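Excluded from the complex is one protein chain; the other protein chains are retained at their positions.
Labels A, B and C are assigned to the chains in the order they are written; within every chain, residues are numbered from 1.
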Amino acid sequence: MPVTPDQQAEIDAERANPRQTLRATSPGMEQHLYTAIPVLDHGFVRVVDYMGDDAAICQAARVSYGKGTKSVQNDEGLIRYLMRHWHSTPFEMCEIKLHVKLPVFVARQWIRHRTANVNEYSARYSILDREFYIPAPEHLAAQSVVNNQGRGDTLSGEDAAKVLEILKADSSRAYDHYAELISEEEGSVGLARELARMNLPANIYTQWYWKVDLHNLLHFLRLRADAHAQYEIRVYADAICNVVADWVPFAFKAFEDYRMGAVSMSVQMMDSLRRMLKGEEVTQENSGMSAREWREFMGVIEG
Amino acid sequence: MPVTPDQQAEIDAERANPRQTLRATSPGMEQHLYTAIPVLDHGFVRVVDYMGDDAAICQAARVSYGKGTKSVQNDEGLIRYLMRHWHSTPFEMCEIKLHVKLPVFVARQWIRHRTANVNEYSARYSILDREFYIPAPEHLAAQSVVNNQGRGDTLSGEDAAKVLEILKADSSRAYDHYAELISEEEGSVGLARELARMNLPANIYTQWYWKVDLHNLLHFLRLRADAHAQYEIRVYADAICNVVADWVPFAFKAFEDYRMGAVSMSVQMMDSLRRMLKGEEVTQENSGMSAREWREFMGVIEG
Amino acid sequence: MPVTPDQQAEIDAERANPRQTLRATSPGMEQHLYTAIPVLDHGFVRVVDYMGDDAAICQAARVSYGKGTKSVQNDEGLIRYLMRHWHSTPFEMCEIKLHVKLPVFVARQWIRHRTANVNEYSARYSILDREFYIPAPEHLAAQSVVNNQGRGDTLSGEDAAKVLEILKADSSRAYDHYAELISEEEGSVGLARELARMNLPANIYTQWYWKVDLHNLLHFLRLRADAHAQYEIRVYADAICNVVADWVPFAFKAFEDYRMGAVSMSVQMMDSLRRMLKGEEVTQENSGMSAREWREFMGVIEG
Partner (left out) sequence: MPVTPDQQAEIDAERANPRQTLRATSPGMEQHLYTAIPVLDHGFVRVVDYMGDDAAICQAARVSYGKGTKSVQNDEGLIRYLMRHWHSTPFEMCEIKLHVKLPVFVARQWIRHRTANVNEYSARYSILDREFYIPAPEHLAAQSVVNNQGRGDTLSGEDAAKVLEILKADSSRAYDHYAELISEEEGSVGLARELARMNLPANIYTQWYWKVDLHNLLHFLRLRADAHAQYEIRVYADAICNVVADWVPFAFKAFEDYRMGAVSMSVQMMDSLRRMLKGEEVTQENSGMSAREWREFMGVIEG
């Protein structure tokens, strides 16, 4: 269960109390505010705050005094133009603040995106909860034989059971020992928290506040909602995609068309393509591409 | 006049239309939203949007689910603790978006603060207005003789008049030529805007949207609201200080006490200080400080 | 003349004194060190220092202890793979420090690339030289009628002469007045430098030290060596491209193939492409693209 009744009560209290503001608001985002979108077995994503909407992107691009007299159609056209031509600064004018609960090994990938603000729950100061990510059996897969950093076939039921047993037992034992080490009861060791945490495995959950502008968020999503991203971070990216689609629908659609679903064609690929469109027979040998590039090329033109 | 009637109408339209939001709001900031705070002769600062308030700083520091049950007193104490001990990340959880109109030579100093988002009015795309910063006579000063990068005595009335005459005439002529070069009238040269702008002097006004988090804003204010900053950027920093004091009063007070008005004492200064407190006679010669450092030290302990 | 005899003597002195180092060296870069590559009429680019080479990119990607036993062919293949799949961190492991002399209006575009370190010549502290960018007549062009932020046809000789006369006269007068304002001679106003500089136009030259990692440099080059960049910054980017090609030849070739010369195909473009390759007749109307996108699409597939 990602959120306790107490926490839910805090969330409900926040949602019960609308205020007046003169700022730009996004009705789609107001629906999401504070609610916890479940991800994985104990994780979640919560929108804590946001700044701006689709119109704010245009307002910044035009350095205008008000919303201007431009129509909604103009706004969508401008946003698509900005996205297509890599004018990234207007997208930086929107900002989002998320509260995320996630396994430590996911957090370690996530934090590599440096252009963001982060406040993580401190295991020097506080005690971590007994919550570990234990994958669903259908997400346990063998090491890929074609991609050195990915997964291949799903494990058989028997193998999956074996894996889960190990993960559960080791997590449980590690946490028991952690709790024992930091216990403040009479006769306990009372080890400093900053030391005791080193016994905890990477599937323990942590949480943080993460604040990022829309441009950098979209960059994060392009890499982490991608099919090659590890499943456990991809599900967070997918959840955030849904939020962004409600927040800034024009920008998100442009992102899908010009980034997420777009294909970058190298000089050699463009050359092959032009020759193919003229009816020429192009093969890997006469394409100037390596075998691997040719395979990637075939993959994208066949769709 | 910093804002035209049309622009004022746009501002009024924005202010006339409050919406409901579930987000944190800062009543002090709502008062400022969209209004243009005049700075210099044609410049201004306008708050276009903001995210967070004092409570949001605490919420992030605690990685909490709601506002929590903490009292307002606790919030102030926590904020002061965070500021005093350089825990900067919770302050990054607030964000502000400003629309600023400023002379180009001020913009060139300002942009050196890299951790911010900027959308500047494009002189490749658009035509700049005929607006130049002409200092008030009392702000015209001679080159400092003690500080190589500052101002000394105010100019005499006669000298000031001479300077103003030059600045006005050159600005005016430069703009006339700019307008002539880009004119699209029959028989005109029709020079590309991206080229014609090179004829304009550094006191012409530009404008931009500038978005920054509170931590980086305070760093900017510490440097630019300082007595050693150039007057023309300091007045912008001063105007923003007033805004921040209304937005996040606890954080701003802590900033005044622990940053803006604080003094950094070197190893040698602390050593001298401890000796003085013990009643010892300390001189520059036996202090381990250079003459210049000693002067700075005397300056701060005499207040 | 971009470099004075004194400055050239300083450069020669630096080049006369090789030292021993255990660090990675790039023979191609050693040739460039300190020499001033002329750009525009008074500008230049000088390599002041560099860190790393092609092998250093691979070394970081492999987190290896030494150069490893990998062959040069493997290094090139790895670099191309990293570039193709947007693994940017290994490219950040190379760094370059440039000394650049450039017109202020070019500096204003350049500085928008925030992920770099900059030390600019201070016009608060020092006196600027009497050097202005005056375009060659063949680079004077009219405002583009198809692109709102570009140039169109080159000006006629007569129009060019008119423009140059204005630029020269205004620059000259502005500098005369600047010199008069800051003059320290008896009877002069002696205006503070930080104020006097506001009279100088945007075609005056400034200079700075600019330090950036290879990943961010390539991003800069992709935008600024592009055909849509303003000519006056593009020539700097072109000069730097030549330097980078000598410094890290594998990385630069990969950059040309996968970034500089690559084309980003949107979802709609890929869909049209796949249909065309199957022999289908695709038109703007049935492509899902706007007229403008279709024109861009036709442009790239026709090459």
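Structure notes:
We adopt the following convention: a contact is a pair of C-beta atoms (placed from the backbone, for glycine too) under 8 Å apart; a residue touches a chain by one contact, two chains touch by 3 or more.
Note that the coordinates shown come from a computational prediction; the quantities given were computed from them, not determined experimentally.
The shown chains contacted by the absent chain are A, B, C, with contact judged over the whole complex.
From the options C:Asp49, C:Asp271 or C:Glu296, the residue with contact to the unseen chain in the full assembly is C:Asp49.
Contact with the chain that does not appear here is found for just one residue of C:Glu131, C:Asp213, C:Glu232 or C:Asp257, C:Asp213.
Of the residues in subunit B, those that touch the hidden partner chain are 77, 80-81, 84, 86, 89, 112, 223, 256-258, 261-271, 273-274, 276-277, 290, 292-293, 296, 300-303. The chain not shown here touches subunit A at positions 103-105, 108, 111-112, 114-115, 118, 122, 124-125, 133, 135, 140-144, 148-152, 155, 159, 162-163, 166-167, 170-171, 173-174, 177, 180-182, 184, 189-195, 197-203, 230.
Listed for subunit C, the residues touching the missing chain in the whole complex are 3, 6-7, 10-11, 13-15, 17-25, 30, 33-34, 48-52, 56, 59-61, 63-68, 89-90, 92-93, 95, 97, 99, 117-121, 207-209, 211, 213.
Here, only the chains that are shown with their structure count from here on.
Judged by the touch criterion defined above, the protein chains are all mutually in contact, each touching every other.
Look at the contact of subunit B with subunit C and you find the same residues on each copy: over half of the numbers used there are shared. Subunit A and subunit C have Cα centroids separated by 33 Å.
Between the CA-based centres of subunit B and subunit C the separation comes to 29 Å, rounded to the whole angstrom. Shared interface positions of subunit B, i.e. residues touching 2 or more other chains, are given as 118.
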